[in-house]
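Here the complex is missing a single protein chain, while all its other protein chains stay put.
Our next item is chain A:
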Amino acid sequence: MIQIERLYKKFGKNQVLRGLDLHIDKGGIFAILGPNGSGKTTLIKAILGMVVPNKGVISVLGKPIKNKWRYRQEIEYLPQIANFPGNLKVKEIIRMIKDLRQEPSDEERLISLFSLEPFLDKKLSTLSGGTKQKVNIVLTLMFDNPLIILDEPTTGLDPLALIHLKQLIREEKEKGKTILVTSHIMRFVEEVADEIVYLLEGEIYFKGSIPDLKTKTGQSDFEHAIAAIAITTTDA
C-alpha cells in the first residue's frame, strides 16, 4: 500500500526525518506513535505530498508520488487541527469538497450519526472545537477510498462521538481498507490498532503488534510499554 525508502526531511536546521524506511501492507489499522516532534505529522504530510522530502522515495498504491496529484483521489485525510475557511457554512463546505472530488459519498449517514443537522446552516467559524472535529470526520469518511489517514482523530470529541468514531474505523477496516492513525490517547490506540509504528527522532524505532511491544519492553500494560520506550531512550 505504502512504501517509503530512505526518507529525509529538514526544516531549516531541524532534521525531522532521518532516513526513514516504512512498508505498510494492504488492510488493517496502523497506529503511528511517537513523542511530540518525532516527525509523525511530517511523515503523513509527506505521504500526502504536502511536504516535499529532501531525499527518499515514497510510493502509494505501487507508484512513486513525486510531483503527482491524482493518487490523492485514493486517500481520505483527516487533518490534525480542523482549520476551515471560517466564512463557509457546514453545508457549503461539504458540497464544495464533494464537487472537488467528484466521487460518490454518503454524508447523510455520518451527519445523522454525529447529530450535525442543527449545524448545517451555521458558519464554520462559530462552531466549537468538538463540532468542528465532527465536521472534519464527516468530510473525511464520507467517501469510499482504499487508504485513510487520520491525524489525531479523537481531539475534542465527546464520549458518544468517540464510540461512533471507533465503530466507523472498525467498519472501514472490515471493508479491507488501510488506515493510518496518529494519537496520543493510548487507550484509543490499544482498542483500534492492529500494528504499532513507533517513531523516534525521525526514524522507525519499533514496528509490530501490541503483544510484541509488551514482550519487548517486559511490560504488561500498553501505556507503560510505550512509556518504557520513551524512558529507555532518554536514558540511553
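One rule holds for everything that comes next: a residue touches a chain if its C-beta (ideal position, glycine included) is under 8 Å from a C-beta of that chain, and two chains touch if they have at least 3 such contacts; residues count from 1.
Here is the rule we use: contacts and distances are computed from a predicted model.
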Chain not displayed: protein name in its UniProt record ("XdhC family protein", "Calcineurin-like phosphoesterase domain-containing protein", "Chemotaxis protein CheA" or "Cu-processing system permease protein"): "Cu-processing system permease protein"
Contact residue for the chain not shown (choose from A:Met96, A:Leu120 or A:Leu160): A:Met96
Hidden-chain contact residue, picked from the options A:Ile24, A:Leu48, A:Ile94 or A:Leu213: A:Leu48
Interface with the unshown chain - residue positions in chain A: 11, 45, 48-52, 67, 69-73, 75, 77, 79, 83-87, 96-97, 99-101
